[in-house]
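Only one protein chain is missing; all other protein chains are in place.
Our next item is chain A:
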């Protein structure tokens, strides 16, 4: 590295973006100058490749291999199976395919409900918190507690509360309010779906609240004042001013919540352990079970690849439609 070159690279960088600089005659420091931003990006790029891209590539390779316990130690030597793993995963006439399909539909329903409720609660709370009142700061901090708690600690506490004989939920529902004839099971059987949904919404809505609250701060007060002058009530203001102004914030929020919820592993794993009840068998747990319980890592990888493709498709379609809508409104 030539030390005299350093002042050279620093100063004219300001002009870099102007068209004249690009077309101008080559100067000695130019190559180094234009390379600098890329050099600075390089560590991030390398890490991105190492942490994200490479495992994905390895996962895809694994999905074409017969990766069982016999090849675990040297998985490069596992024999190729072509598309067999995929056929095995989506053969809906066998228990493996059938349960994958069931798990997939359960996850879809669960995600729609969870994201919907998170969004509703988050919006309601954010709108409510726009007014200044005594104790607002405290309440706002309180709302964010589920978001700030470590997932494991929070979910294991829920697991205790959902216990049939000693849990708080049944104590309130059955012993105190007398709403049920006998104490219900929450961690096994059909109720487990609702138990999981409750924990998921509890955990997810503060994030929605936080993002929407930030979005609300960007709406000019004048809009509301003008609306009020024109005689718009609170409800009309929310419908005609708040929601349209939050449009782009909501688009990102819903997408992120969707991806997180669809892929969530921690919540069901801590709540139910290694084998989730059938009613709450989310796809992430299902794939874990398929890989680690039967040590059929090839089939598990195939399922993961299918899941990735599905999420890419949904995200692509979603972005296509929402960005088209945004251009239309922006115009």
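Assume a residue touches a chain if its C-beta (ideal position, glycine included) is under 8 Å from a C-beta of that chain, and two chains touch if they have at least 3 such contacts; residues count from 1.
One rule holds in what follows: contacts and distances are computed from a predicted model.
Entry comment: the absent subunit's protein name, as recorded by UniProt, is "Secreted sugar binding protein", drawn from "Secreted sugar binding protein", "SRPBCC domain-containing protein", "Aldehyde dehydrogenase (NAD+)" or "Na+/H+ antiporter subunit A".
Of the options A:49, A:109 or A:252, the residue whose C-beta touches the omitted chain is A:49. Among A:244, A:273 or A:316, only A:273 touches the chain left out of the display.
Take chain A: the residues that touch the chain left off the picture are 34-35, 38, 42, 45-46, 49-50, 53-54, 57-58, 68-70, 72-76, 94-96, 163-165, 183, 185, 187-189, 273-275, 277-278, 289, 292-296.
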